[in-house]
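Before we start, here is the structure in question, set down as C-alpha cells.
Note that this complex is displayed minus one protein chain, with the remaining chains in position.
Let's turn to chain A:
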C-alpha cells in the first residue's frame, strides 16, 4: 500500500468520523432544544417542493460557498507560512467598498469594467495587508494583534465611507445606505444557463447563480499551481515548516512575509465581489460581514489546500442554506451555529489525531525497514 493513499484514506476516515460524531453531538443539542434530530437531518436535504424553489436553493448554496471559498484561500496562504492573517475581515470589507465605489464612477465595456473592479479590490486588499506585513518585518509586531486592530479600523472606515464620501442616492423612505449602483456593464453575467444542462429551471432569485463562481474556480486552480508547483510555493512551505532552515537554504524571510501577506490580502479583496457584482451592485448597510472570520474556519477545515477548502466551503454553505428549512421544521436557528462549531472542532481534532497516527505508522515502517537492511 503506497504511503500517499494510506494517508488520504486516513484523512477521509478522520473527516467522516468527525462528521458522524458532530451529528451525534448536534442531535443532543437539537433534542435539548425540543426538536426531532431526524426531522432536522431531513431539513438539511429539503431543497423545497417546487422546481423553482429547488433551483433557487441550489443557486443559494453555491452563492454562499463562493465567498467562503475565497475567504478560505486568503486565510490559507498565511497559514501555510505560519502567518495568521486574522485581518481578512477588514481587508475584504475595505476592498469591497472601494471597488464598488470606483466601479460606479465610470462606464466602460463589461470586460474592462469588471476587470477594473477586480483589480481595484485586489490592490486595496493587498495594500491593506501590506501594513501589518511591514510592521512585522521592520518592528517585529505580531501580525495577529496588528491585523485584529486593523480590522476595527477597516470596519469603521468602511462604515464611514458608505454613509459619507462614497454614499449614493438613497431611495425615498429607506434607511439603508449604499454606494452608488454599478452600471449594468459592471454586473458579472450569471451562470443560470448551467441549470438547463441538468434539466432544471433557471433560478429566479436576484442575481441567479453568481458568475463569480468561475473566477473562484480559476483562482483555486491557479493558487494550487502556485503553491504546489512553483519555487514561490516551495519557499512559502519551507518558511512555514522551518524558518531557519529556509533562511539557510537562501529564502529571504522578510520578503516571504511581505509577499505572503500581500497575496493573502489581495485574494481577501475578492471575497465581497461575488455579492457586489452578482446581485447587490453596490456596497451597502446589508453587505455580508463576518466572512473573513468564517474563512479561518474554512481554511482550517480544508487543511489549507484549495481542494479541501472547496469541500469545506461547500459544507459550510450547505449548513447555512438549511437555516430556513430548519426553522420550517421548528428547529431553532441557533442550533445550526452549534452544528458548525462542533464540526469544525471535531474535524480539527480528527486531523491532529490522524496526523499523529500516520506519523507513527511511518516511523514503524521506517524502523522495520532499517531492521531488515541491518
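Points worth noting:
We take it that a contact is a pair of C-beta atoms (placed from the backbone, for glycine too) under 8 Å apart; a residue touches a chain by one contact, two chains touch by 3 or more; residues count from 1.
In this section, contacts and distances are computed from a predicted model.
Hidden chain, UniProt protein name from the list "BMP family ABC transporter substrate-binding protein", "Formate dehydrogenase gamma subunit", "PadR family transcriptional regulator" or "Sulfate adenylyltransferase subunit 2": "BMP family ABC transporter substrate-binding protein". Of the candidate positions A:48, A:180 or A:233, contact with the unshown chain belongs to A:48. The omitted chain makes contact with just one of the residues A:206, A:228 or A:352: A:206. Set against the missing chain, the residues A:159, A:194 or A:217 yield one that touches it, A:159. Of the residues in chain A, those that touch the hidden partner chain are 1, 6, 9-10, 12-13, 16-17, 19-20, 38-39, 41-42, 45-46, 48-50, 52-53, 56, 60, 64, 155-156, 158-160, 162-163, 171-177, 204-206, 279-280, 284-291, 320-321, 323-325, 327-328, 333, 336-337, 357, 361, 364-365.
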